[in-house]
Structures are given as structure tokens and as C-alpha cells.
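Before we start, here is the structure in question, set down as C-alpha cells.
One chain of protein is taken out of this complex; the other chains stay put.
Moving on, here comes chain A:
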Amino acid sequence: MIKRILVPLDGSDGARQALAHASWLQRASDATLCLLMVREPPSADEHLGAMVGVPPVETLEADDDSEERRLLQAAWRELGNAEGHVEIRVATGSPAPTIVEQAQTFGADLIVMGSRGQGQFQSLVFGSVSQQVTESASCPVVTYHVPQSETES
């Protein structure tokens, strides 16, 4: 039986559908949901930063994840499953490894994620995140695919 479900969200449509799906599962199995948002540090655009790819100083110092938490809370409220158990997490790092790592610390027995995210290169970017997660996660991964025409409309 599924007890702990991790749902990485990135504000995209596919992720929202995946969340709705996870919510079904939660109701069916009384599991705990973990909503995760991964912050990707931008690389600095001044000379040194651009060369070595480190994030700008401000983002390292600004440790304020209240905006992400607010988004996740809103996504959770939208599901209208007030009595379900939920945990909100915000982590910083490169998406796929961070998701896998968080799945481990949360003790997830299932990851549910969308297959087409926000990245500009559509499936190239987020599609590859879900692929990477699928390959490296130690628990089952459910990938949610929305037909192309639906994502466009």
C-alpha cells in the first residue's frame, strides 16, 4: 500500500495534473503527500560567475522561500482535500538529483510527476528531468503525460 507520495511541482500544467492524480491516490490510500518545489539557482551573469557557473551572491544570501511555500500551499488548497496529510518542502539545487534526494529523506514510496514542464525546450528540459528521476529513484515513479494538443490549448 502506498503511504508516502512525493509530488514535485514547477508551476506547469503537467505538474498540476500529476498533483490531481496524486490526490486521487491519496484519497484511495490515505497516504501522506509531500509537495516539493525545487529552486534552481541561476548562474551569475558577471564575468567570474558566468565562467564557473556559481549563483549570484544575492541568491545565496536570500534564503527566503516564502513565495514558493505560498504557491505550494495554494496548490494544496486547490485540491480541496482539507483532512489529508501534507508536507510542504522547498529545496535548492539541480532538479532531478534534488527530487531523488528529497524522495529519500521524505521516505517516499512513490513519486508522481508530470512529463512536460515549463522549460523552454518543453520535453527536452522537464521531460528529461522526469526521465532522470525515473532512472535514478529508488522507489516507483509515476509519470503523467498530457496529450500535446491539451498542453497547447
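Things worth noting here:
As a working rule, contacts are C-beta pairs under 8 Å (C-beta built on N, C-alpha and C of every residue); 3 or more make two chains touch, one makes a residue touch a chain; residues count from 1.
In this section, contacts and distances are computed from a predicted model.
The listed options are "Universal stress protein YxiE", "Phosphate ABC transporter ATP-binding protein", "PqqA peptide cyclase" or "4-hydroxy-2-oxovalerate aldolase", and the UniProt record of the chain not shown names that protein "Universal stress protein YxiE". Of the listed residues A:12, A:102 or A:115, the one in contact with the hidden chain in the full complex is A:115. Take chain A: the residues that touch the chain left off the picture are 2, 17, 21, 24-25, 27-29, 115, 134, 137-148.
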